[in-house]
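The complex appears here without one of its protein chains, the remainder shown in place.
Should a chain be cited, it is by its letter among A and B, assigned in written order, with residues numbered from 1 in that chain.
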Amino acid sequence: MILQEVLGGLTLGCIYALVALGFVLIYKTTEVINFAQGEFMTLGAFIAYSLITSIKLNVFLAIPITLFLTFIFGILLDRLLFRKLIGEEAFALVMVTIGISIGMRSLIGMIWTYDTLCFPQVFSKNPISIYGMITTPLQIGIITTTIAAVALLYIFFKYTRIGIAMQATAQNQLGSYLMGVNVEKIFGLVWGISCIAAAIAGILLAPIIFLNHNMGFIGIKAFPAAILGGFGSIPGAIVGGLILGVSENMAGIYLPTGFKDVFASLTLLIVLMIRPEGIFGIQEKKRV
Amino acid sequence: MSILKVENLSINFGGLTALAEVSFTMEQGQIYSLIGPNGAGKTTVFNCITRIYKPTKGTIEFGGYNVLKMAPHRIAELGIARTFQNIELFSNMTVMENLLLARHRFKKSNFLTEMMYLPSVKRQEVLWRKIVEEIIDFLDLHPYREANVMNLPYGIRKLVELGRALALEPKLLLLDEPSSGMNPEEKEDLGITIKDIQRYLRISVLMVEHDMNLVMQISDRVCALNYGRVLIEGLPEEIQRNNEVIQAYLGEENGSIA
Partner (left out) sequence: MRRNYEDDVALFKWKSTFLFYSFLFLILITLPLFSNSYIIYILNLIGIYTIVSLGLQILTGYTGLISLGHAAFFAIGAYSSAYLTSTLKLSFLVSLPISGMITCVIGFIVGIPALRMRGLYLAIATMAFSFIIEQIILQWEGVTNGVRGITLTRPTLGLISFRSDYVYYYLILSIALLLTMGVRNLLRSPMGRALIAIRDNEIAAQVMGIHLGRYKIIAFGMSAFYTGIAGCLFGHFMKYIGPENFTFLDSIGFIVMILIGGLGTLQGAVLGSVFVTFLPEFIRLIKDFFPSIIKEQSGIQPLVYALILIFFIIYEPHGIYGRWLKLKFYFEMFPYYKKDTFRRERKFYKSERSR
């Protein structure tokens, strides 16, 4: 049934949306295109895995701790690395993030393992039926968690002082700085929050595709999602992620083999060709 | 023979009207100045002529050609060269290379002959260097010939940009605030240089300027803009005395601009 497939696609789309969200958050505020977003996801998943299996922590304790740890990781990354690179050329920053992604992949492999692990079940995968649709608690869990996370973020941005400061920094770094916003601290926070979003995505994703040091490759799919939504728009990123998830699933079912894997890339290319700024994006032109 | 005819040029940016029905005509061999307070739309006119912006209405005619139908890179072929308000040089190239770049429209080689560096390519290079040397002579840029433009002082960079525009062998030269950032001596030299360009190089000059002394000294005709509209157009002395222009610059006070 179509609705079922849409649901399946939405599930995947939620994960894309979370990754794309963190990704666009970083881009909007610091203008860094973070190729390592997928690896943040992997890190979160692995940390949660260790906490649950090795230290035998209760799931509901392990996950907040994981989020906290990845948050710290994001802040540290910013403080140690990106602070030195404020104002650098965009290309240089991109290459740094690519380096980080390669390095993280190896480190995760070295610290944990290169094997594929099985992530402990939080939501069961047993099919249940709701209104005639067959779905699993896992799917429902993913969708609800994503909605909750996005809602929390929305409240954070709109109603807290720090959130508003972040919005200001995203729109105008220098202006915010002159208005007394501690821009550097905001940058750290932005990286931290992005890591949290990625970690949530990782924890949700791991049960589906199994834990592996290379699983961050899905993060590359955040690009088409973010671009679909227009690189500078967070709601756009979320919508983009959902659309991508659904259409990718459809492509896997209705199009010949191989199309599903390149669907994301094809979408990206087509969007960039037709509307280079993305659906919600704005064209920036140099003034002479 | 009118070299440049701008008629009813209008352009909107979003809700903002940058130019509204701007019209003026420039004769060959003239030094024509566009003046007006900041934001009046003078650089916008330049950008329309060089096809960086697409106007919503109006025509621009140059030497019989409809400029608005041409692609941006064809403007140089027509014989229009310009300098920019914020210097737009090629920062990683030397002065020499910047000037040589402007010769591009005279290129007779293609990328295949260039990769093989046939004798014809070499001859072209040597010829271009001779021509560019004359411009370096004209502007006294000798000591900076091989310097990277990134490291040069502001005044020299302005000269290099002027030289680059001249290297294009234009019929019409658009100068966007050529005297900004210069001290009075340099401005005097600039005035003489522009006059030389008019007299000896036979190039018509359309100039956006803020310095009224310079404008009054060397211009043949002046057009004053404000809020995207033409206030008045005529001889320098007429503009100087016109009340509307004075008001535009100085607000409601009565004074003269000289």
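One rule holds in what follows: a contact is a pair of C-beta atoms (placed from the backbone, for glycine too) under 8 Å apart; a residue touches a chain by one contact, two chains touch by 3 or more.
Everything quoted here is computed from the prediction, not taken from an experiment.
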Chains still shown that are in contact with the chain withheld from the display: A, B
Have a look at A:173, A:233 or A:249 and name the one touching the chain we're not showing. A:173
Just name the one of B:109, B:217 or B:240 that touches the chain not displayed here. B:109
Pick out which of A:109, A:137 or A:235 touches the chain that's been left out of the picture. A:109
Which listed residue (A:95, A:155, A:179 or A:253) would be found touching the missing chain in the intact complex? A:95
Missing-chain contact among B:27, B:77, B:196 or B:237 belongs to B:77
Contacts of chain A with the missing chain: which residues? 31, 33, 81, 84-92, 94-96, 98-103, 105-107, 109-110, 114, 172-174, 220, 223-224, 227, 257-258, 261-262, 264-266, 268-269, 272-273, 276, 284-288
At which residues does chain B meet the chain that is not included here? 50, 52, 71-77, 81-82, 84, 88-93, 97, 100-105, 107, 109-111, 114-117, 121-122, 124-126, 129-130, 164, 168
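The rule is simple: only the chains that are shown with their structure count from here on.
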State the interface residues of chain A toward chain B in the complex, per the touch definition above. 288
Per the touch rule above, chain B residues touching chain A in the complex are 43, 47, 52, 84-86, 88
